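Below, a portion of the complex is reproduced, with chain positions unchanged.
Read from first to last, the chains carry the letters A and B; within each, the first residue is number 1.
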């Protein structure tokens, strides 16, 4: 298929490379074009504008935040009105997803992904898609090229963004709960690793506990898999959705406050799971 | 082995039955002796006091709360001073576990269990044990008779109680997080079941999410697997441990407040996971 890919950060570059490996013809665009070099060397075409990357069957966007998505869609040389079906992989607000759906009728699918860069490289992402079934059907081979599985969660594209935000919120709530429990255990004489082993072996045996449990046991917050400022941004998107839907979320309040403390403490380069360090400090540890 | 079993509630009766099935000779005691009828019919001996049940190699206790344990250990006819090794399975305070250890030097092991009554019947409990290694070695065949696996978490018996309390706290924190996320998703047009399926299929695929996710998706809070007042009692034990260790636990504060609301609302017969109904009500849903 003839595909455009807009946004070549760590995640996007890996996804575009996997699409090429699967035999698709890929045109790429990135704000700083240097990031496209490796892909171009591997056979991708470099577009001069996002619109130029959106002349094929599908254009995928994988960008940092709402502002970046607004710029490549609605800005000069933006993809609005271009012939390609727009598949939005970015983690953006529910409100922007609604706006994108309204501005691109019949031509927009939201498909945010779960997975860290290493999963993107291995084509092991989980893709959460929402939009008209026929549109998603068209994307199925592309999702197969970048991920291990995809889900349909509704006809309204923003449903997928909401699910993605709920997922990220739940990751943070797992980290917060784990951090509180591990701190209590350790001050009471039970090592964090011992607690984690019991949890993993009983009813908490899920990757989210293993991945973040290991980070917490070792206080390994750098290098960041997902930096605290991005985590705070995402929790802000959850809060905006909760505000719009009038849903009180007290655990969200706690994790946002702890993320603020991380950043107030100079932790912009630390992983979002370093809220655990705040929990420990508040208990007089470390 | 010659074993005593004190406390024949739903959990204790199932555990005692499994010990008998494994070939152990079991003497039982319960405050209301009628609960022993089925076991006696199956070959158990009925003791007239806890002490009388503690004349063999091991006496196990599985009781509702600190007060009940204090009564059978320190009260008239209590097991204090009896020859058997005392193995405490009850979910009790860290402070009482310390006191039991001090009062029964070389003769006490804490071994609280994870699992609902159906797991107890199936001999599928997880046993978390702490105490001197030699004592736990002696118990290993007994733990094998009642559970699918056991863990050693330290030499000080109260370590096991602390791990049990951490586990129960983490269950409540999972329920609270799930309830907040599901409420947000549903008000935003994504069914709770759809959200749960994505979670289970990605990085949250653990029994705790399946078990409580199903309850939440269906608002199935009665009959209670674990009633809210017991949940509140356990969260009170976590709070006491956190107070003793000086560990702030803000998520604990939220779940305790929500459990209070359940009970203030007349929900003494509802499952502890019905804190989810409070989360929903606070969002203006049913």
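As a convention for this text, a residue touches a chain if its C-beta (ideal position, glycine included) is under 8 Å from a C-beta of that chain, and two chains touch if they have at least 3 such contacts.
What you see is a predicted model, and the numbers here were worked out from it, not measured in a lab.
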Total copies in the full complex, given that 2 are placed here: 4
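Assume only the chains that are shown with their structure count from here on.
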CA centroid of chain A to CA centroid of chain B, Å: 37
Interface residues, chain A side, partner chain B - complex: 94, 114, 126, 128, 149, 151, 153-154, 156, 158-159, 162-163, 166-167, 169-171, 173-174, 176-178, 180-185, 187-190, 194-195, 197-199, 201-209, 211, 238, 241-242, 245-252, 254, 279, 282-284
